[in-house]
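For this view, one protein chain was removed and the others were kept in their places.
When the chains are written out, they are named A and B in that same order, and each has its own residue count from 1.
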Amino acid sequence: MLLYNVRIAIKSLRRNPVLTAVIIGGIALGICASTTFTTVRHMFARDPLPGKSDRLFYVRMDNWDPHTPYPSGQNSTGPTMPPQVSYRDAMALMRSNIPLRQTAAFRAMLTIYPDPRVARPSSEDVRLCFSDFFTMFDVPFAYGGPWDRRADAKAEQVVVIDDAMNQKLFKGVNSVGKRVRIDDREFTVVGVLKPWRPFIKMYDLNGNFIAQPEPIYLPFSLTPGMQIRSNGNSDGWKSAGTTFEDFLNSDTDWVQLWVELRSPADAEQYHRFVDGYVLEEKKHGRFERPLMNRVTALRELMGEFGVITPQINAMAAISILFLAICALNLTGLLLGKFLARSPEVSVRRALGATRIDVFLQHITECELVGLAGGALGMLLSIGAMKLIGKFISATSVIALDSEMILAALFLSLGAGLLAGLYPAWRICSVQPAVQLKI
Amino acid sequence: MEFGPIIRALKRNKVRFLLIVVQIAITLAVVTNAITMIRDESVKMMKTSGFDDENIVWVRTKPFAPGFKDLPYRIAAVNADLRAIQATPGVVAVANTNFLPWQGGGSSGEVAAGGGDGSKFRTQMYTNTPGILDALGVHLVSGRGLRDTDIDDDPNSKAPSTAIISRDLERLVFKGKSAIGRQLQDSDNTVINVVGTFDPFYNPYGWPIHEYAVFYAGHVSRRGAMYLVRVAPGSMKQTVPLIEKRMLQANNGRNIDMKTISEIKDNYFAQGRIVRTTMSMVIALIVLVTGLGIVGVTAFSVTERRKQIGTRRALGATKASVLRYFLLENWIVTNAGLILGVAAAYGLNVLLVTKTAGAKLDWRIVVAAVVLLWIQGIIATLIPAMRATRFSPVIATRGA
Partner (left out) sequence: MLRMKNIRKVYRTDLVETHALEDFSLNVESGEFVAIMGPSGSGKTTFLNVAGLLDVFEGGTYELDDKDVSRLSDREMSHIRNQKIGFIFQGFNLIPDLDVFDNIDVPLRYRGLPANDRKARIEKATEVVGLSSRMHHLPSQLSGGQQQRVAIARVLASDPKLILADEPTGNLDSLMAREIMDLLDEINRRGTTIVMVTHSPECAARASREIHLFDGRVIDVERPPALFGGALKSAK
């Protein structure tokens, strides 16, 4: 009977192609708008590290000027406090053994000297981090792997490069063990990444989080020796001194500190540890502002740093309303269409169709329209997303993932059902009769 | 005149017209709020920096030659660059600076008026060579501009530095009095002598300090030198490759990146442009879809009333009176939708304002949208109603 209903529905849709085009087009527009904007929102909102994000925590401490609080930013909804920590505090907190893993990190710009026969020297973005960084953020390796913790401790000259950099420097071969000069030192490659383009750079929400990950990773512990300064944000409220040593010991905030904690209990304990550290520092005249420390889970941090801008939310909301309009429109058109067909239904009823038969026949037509509109809408939204991707110069494509395709499918079936329910119910109550005109 | 029959017809087809009413209501709510979002973004985009944005290009050197570790070498390279760029045909002015307009940020610090009450003001702070005002195309308002002799390249110097400040910062810090000859103190307690003020200055920042700037005299060379170059109007295309060539001739121990301020500005407004484009599309489509809905419902009600219309025509109704009947019917439905819609528009706006920090709804936008939907309703009704006027009175005498 389902196939029969589908066949009857197709015949009915073909009888009035203009009306059918308007109906399907309307639903397609609604689905296109709503999937496009909810997908864009979803790209920003979805869990960047499923199963793990509730164990990764970002550490902040208010070491700002005692006279004026840290100024609040535009999109952030979190507490008004420095978004990063100072080098000295990061190093002190890294001594804790509560976290399962931990890394301090920052972005720098260093000069890399390839084999002169291969390429000219160039300045590149480099991330300074600890070996745990790679495990914590699920960084995928093609060859080799992260350096070990001993390399962190001894500030060994080892480097991890990404796929593109490996292509550029070593023509894409397994380059583990090869050497490359960065600034004035020689480094040994220990790992090469697989192509890795997370939609948001979840480990650096404080910077441009739709930028690409850095192509080069060095042990954080090289920072003092090589006198590497941050090329990302750096916030200070008092003198950072003149020497590099002074800078490292200053209250300038430029380091991002991430810890992986096993359980809420550990998170609790770690927070107490941070509070304890700050209270101790207060005795030495630092941290003069009221005690404010934050150990924030990744997902929560995304909210506080405004990963989803108000505009994205507003557009998603408006696009859902747009779908509602399209569904209402569909209801009106189907109602007219079905009622115009009452004589035919009346004959079918006379010939023995039950109300349920009639209802199913018409709801099938609605679902067919919903599906056709949904499929067309999804095609349209793929185009629309490419366009938006270009606009915001996202480095990874905005694309429908399986979750969103399912959602779109569900949405279009739902829209068809919801829109068709009333018209199909109305047409059911048409009385069978003998004197009819078709 | 025809209200009675229309109202009765509406009552008989309650659901059908209710659908249109709700549709028009949501349409009005969406259209007004979408226009508000567009206007909000447009206002941001209309903001001008006050600089000659179209004719400025940003040049960044990324040195790799070992000599660049050495400060005197770097300063010499910067000076050589400034000479080479200035001598390039098409170049109007150049400055070595760490200021980059429209990047959505920059560097900032806190200053206090020397000898004042100690209250601190956050302001953007940049280091520049004297060409900066010419390179931006900004005017000196009072005092003098920076000079080469103001630059002190000694990193350990404790001597006061020299700076010019934006007029808005002068107003903020010196409360309307002239800043010329006064001092500022930064958070390192370094004294800054203010020698001039300039205007205009607007560079959007993460904090509300878009109009405040201190331009120190100095060289910027530590992580590679950066330059702002202003070229003769319209000569950007020819001049950019020349600049790069001349700079590499001067010193080829580095790579060179160039970006026009227009590109940087485009990038800064990318999200605003998405909002504008997509919201405009949403408005157009939503009006279209609702219009089609009205066309559909009117078409059905025209078909349904074929016989009635034919009878009326046979009894002497003119084509105009048939049209008037449908237009009036639609007008009543539209107005019911619009009344509901105005409430919905403000409701949605409150939601957007509180949940997403959107802009407040302007009543003029509501009025404009109401007019737009009236026009839409008339057009959408006319299309099928014109068909009704063509029904021949003969229909009445036929069977059905």
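The criterion applied here is as follows: a contact is a pair of C-beta atoms (placed from the backbone, for glycine too) under 8 Å apart; a residue touches a chain by one contact, two chains touch by 3 or more.
These numbers come from a predicted model, not from an experiment.
Visitor: Of the chains you can see, which ones touch the chain that is left out?
Guide: A
Visitor: From the list A:60, A:289, A:349 or A:362, pick the residue that touches the absent chain.
Guide: Spelled out, the listed residue whose C-beta touches the missing chain is A:349.
Visitor: Could I get the residues of chain A that touch the absent chain, sorted low to high?
Guide: Those residues of chain A that touch the unshown chain are 1, 4, 8, 11-12, 15, 343-344, 347-357, 431-438.
By our rule, only the chains that are shown with their structure count from here on.
Visitor: Using Cα averages as centroids, what's the distance between chain A and chain B in whole Å?
Guide: 25
Visitor: Can you tell me which positions in chain B touch chain A when the two form their complex?
Guide: Listed in rising order, the residues are 15-16, 19-20, 22-23, 26-27, 29-30, 33-34, 37, 41, 62-64, 66, 69, 105, 109-110, 120, 122, 155-156, 187-189, 206-207, 223-224, 255, 267, 270-271, 273-275, 277-279, 282, 285-286, 289-290, 292-293, 296-297, 299-300, 303-304, 348, 351-352, 355-358, 399-400.
Visitor: Chain B touches which residues of chain A in the complex?
Guide: 19, 22, 26, 29-30, 33, 37, 65, 67-68, 71-74, 109, 111, 113, 120-123, 184, 229, 231, 233, 236-240, 242, 309-311, 313-315, 317-319, 321-322, 324-326, 328-329, 331-333, 335-337, 339-340, 388, 391-393, 422, 426, 437
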